[in-house]
Every structure is written in structure tokens, then in C-alpha cells.
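Missing here: one protein chain of the complex. Every other protein chain is in place.
This part shows subunit A:
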Amino acid sequence: MNWWITKPGATATLAGPGSFEETVQQNIMLTSVQSLLGWGRKNSMWPFHFGLSCCFVEMATSMTPKYDVARFGAEVIRGTPREADVMIIAGTVFIKMAPIIKRLYEQMMEPRWVISMGSCANSGGMFDIYSVVQGVDKFMPVDVYVPGCPPRPDAFMEGLMLLANSVGKEQRPLSWVIGEQGVIKPAKISMKDQRYEKRQEMTSFRSPDEV
């Protein structure tokens, strides 16, 4: 795509290298309703104001200026599950809290997604202890797992973007007459496998003895 800037006070004729075809390309978009909805969902994921423990502080940090999750359209925090699109299980899933988490999840309207943030929510992490559920996926579905204890705000945002990309590709056929029923989600990817090559290339590291 070509673009140019007009100076204030310049005459109406533009000196750009644009053509008729290009102008049409920039103004008309052909798409299916499904993809359009996917694009809209992808770019405005409203998180539920929900936090359990330490991870929630890092999740809140991602909304502050240094990280600024608003860049990805996810800064509209909703106080009620009925208005939220994505629930972030930020922290330890306690046995006493599990029925409440499930209830809150059930109160969210479709389409809805879940990010499991941090080791505790992923698998229980370091808290293999009587009062902690060993992973939130024991009683509800999870779309993205973000590792870390707690994950840095950057890691959380990467998880959010991975989810957004997957949401953009999600298919929700209208009826079995047209095609398959239900939600067709893209296959989950393993970032660990995807980054294997790159990780192997990392051989020299900065010394921790210097700032």
C-alpha cells in the first residue's frame, strides 16, 4: 500500500503515485460476515476484572503505561462477567474458590475465552498442597496457557495476542444446514516447539555480574 501526507494549505490535487485501482482497493473490502466478526472480536477482547493472587498484580501492571495493553484493544476491564469476553485466571485456583470461579465462568456470555495465567492456574505449580486445585483445566476449558510465576506483563500480553490471533480464525457456522455445527477453533500451538530452533541458537548470555 502506498500512502502520502498532504501539507496544510496545499491545493486539492495530490501528487501521489495513486491510481484508480489502488483507491478502490483501499476503500472496498470484500469479506465474509464470519471473518468480519472474527476481526472485530480479535481486536476488542474485553477482559473480566478478576484476579486471584500474585499474578493479578502483573496482569494489572500490563494495563499501566509502560506495557499499555490498550494497544491490543484489551484495556476495557469489565466488572461483571456478563459483559466480558475473556476471563484471565490470574493466580492460584483454591479449592474453596473453585465453585465460585466456575459460577463466574458460566455467567459469561458466548463467545467467551479463558487464559490461564501463571504456573498455579496452569498446573498447580509450586503449590501441590491440600487447598489448591492442580490446574484450572480440571473443571473448565482453557484456551491459552501463560507460563511463569508470575509471568511478566509482557508474557501475559503475548498470551493475549496468541488468543486474539486464534479468535480471529475461529469459525462459528450459523446452522448445520450450511456446514458443521458448533465452534471450530484453530488447533492449539505449542510455543515451546515453535521456538525450539531459536532457543538452540542462544548460546552466549550476558553475565549477571554487570548491570
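Assume a residue touches a chain if its C-beta (ideal position, glycine included) is under 8 Å from a C-beta of that chain, and two chains touch if they have at least 3 such contacts; residues count from 1.
Following the convention adopted for this analysis, contacts and distances are computed from a predicted model.
UniProt records the chain missing from this view under the protein name "NADH-quinone oxidoreductase subunit D", selected from "Cytochrome bd-I ubiquinol oxidase subunit 1 apoprotein", "Phosphate transport system permease protein PstA", "Glutamate ABC transporter substrate-binding protein" or "NADH-quinone oxidoreductase subunit D". Annotation: of A:82, A:103 or A:169, A:103 touches the absent chain (contact as defined above). Among A:56, A:113 or A:145, only A:56 touches the chain left out of the display.
Only one of A:110, A:193 or A:209 touches the absent chain when the whole complex is considered: A:209. Although one chain is not displayed, its contacts with subunit A can still be listed: residues 49-54, 56-58, 60-61, 64-66, 79, 92, 94-100, 102-104, 124, 126-134, 138-139, 149-150, 152, 208-211.
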